[in-house]
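Missing here is one protein chain; the remaining ones are kept as they sit in the complex.
Let's turn to chain A:
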């Protein structure tokens, strides 16, 4: 038994070997473990608990994973009993595994992870969401690579109401998308590799995705943030859908739905209608202009001083679209925030203002009229001060004169040189940190056919302009003709 256990714990090797050696050893170890499992299947099935207690998932992750895989297979993938008995080991593994070893395993890690979140899973959804979130963050701590597991996870989290545990993952900015043909010549266990080099359909740590899956991921992230009242994050997520790249006049239904929600969340976040970013495709803009028009009119009414306009637009929207698109409560919240934003904006005009004047200057969009009494204004102000949306204090003079609101102003003075320099340095570090991301993207583009043809076209254009420039400057036609002939079209391309 000691000999067999020692086989399982023989990997990872001692520190000091290079990535290639490490990768070779991992493959040899995997082969040895497979043989061990084949020759000692009965022993493994009968002594599974003992074995898994001796093998540390944080250190001997590869062996642990292969044993788990065998046990799940041996008891039948669909066997609930087997899953229940192995659930604690799976949890332990996904919370502790060594990401470097997992990069060498191929599909086994993905297959077992799917067992945690698929529809036959024995895990309670709250645990499943927490475990998968932890696993994905262990595999790629930067969280910048979108995988098929992300898409399933966020759908599970939103549909089962377990948004809290998934937040650490969905708040990470997604930069890379899985694509085929991304395999690298470097060993996958090289920890300096960018995420797309080791997480891709070829390495089987993710499945290939479709544009719909990517859009749906951002849309569901937006819904999760809406549920948690995280307006800025929700707005950013919906904006990613709205500005999603399209070609040949394409626009997805998810994009139009996201556009409607993006407008409503934008109103809650900033108190004014959001402006479409420049990166929005022309085709999408046209479709938003027609299909999102009722929402746009609703947003424009939010700007008006008269709450009646907004109430009327809400009624139009509510009769036609809101219930079908599941936006009733969100739009009602916008109505409730209308007066709040009017009060917040009063800080740009007043230092002190009586509660009576606030009642006169602002209106509730829920009723289309001013609040019924000064006391109601006082209560609204108290709630706004309490939730931090209003920086102010209600003063009640002792001489019996009416109560008034004092806006607390932010410190008027700017930052000191040292503070400013520290802030600039911090932002500069963030920009410098983009360098490896840009390099990884460059490498990726170098294998993209369209990018190469675009680059070649650009070089041809540049050569043509250069030729024209020479002609204008007095160079002969013959001379300029040869320049184009001798041009090396492939020079200057990023090294693949």
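Operating definition for what follows: contacts are C-beta pairs under 8 Å (C-beta built on N, C-alpha and C of every residue); 3 or more make two chains touch, one makes a residue touch a chain; residues count from 1.
Operating definition for what follows: contacts and distances are computed from a predicted model.
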Inset, instruction - Consult the UniProt record of the chain that does not appear here and report its protein name from "Peroxisome targeting signal receptor", "Cytoplasmic tRNA 2-thiolation protein 1", "CCR4-NOT transcription complex subunit 4" or "COP9 signalosome complex subunit 1". - result: "COP9 signalosome complex subunit 1"
Legend entry - Option from A:56, A:125, A:186 or A:246 whose C-beta touches the chain left out: A:246
Legend entry - Chain not shown: contacting residue from A:111, A:155 or A:207: A:155
Inset, instruction - State which residues belonging to chain A touch the missing partner chain. - result: 155, 158-159, 173-179, 196, 209-212, 214-216, 219-220, 222-223, 226-227, 240, 243-255, 257, 261, 279, 282-283, 286-287, 323-330, 333, 345, 348-354, 357, 361, 404, 412-415, 420, 423-424, 427-428, 430-431, 434, 437-438, 441, 444-445, 448, 450-451
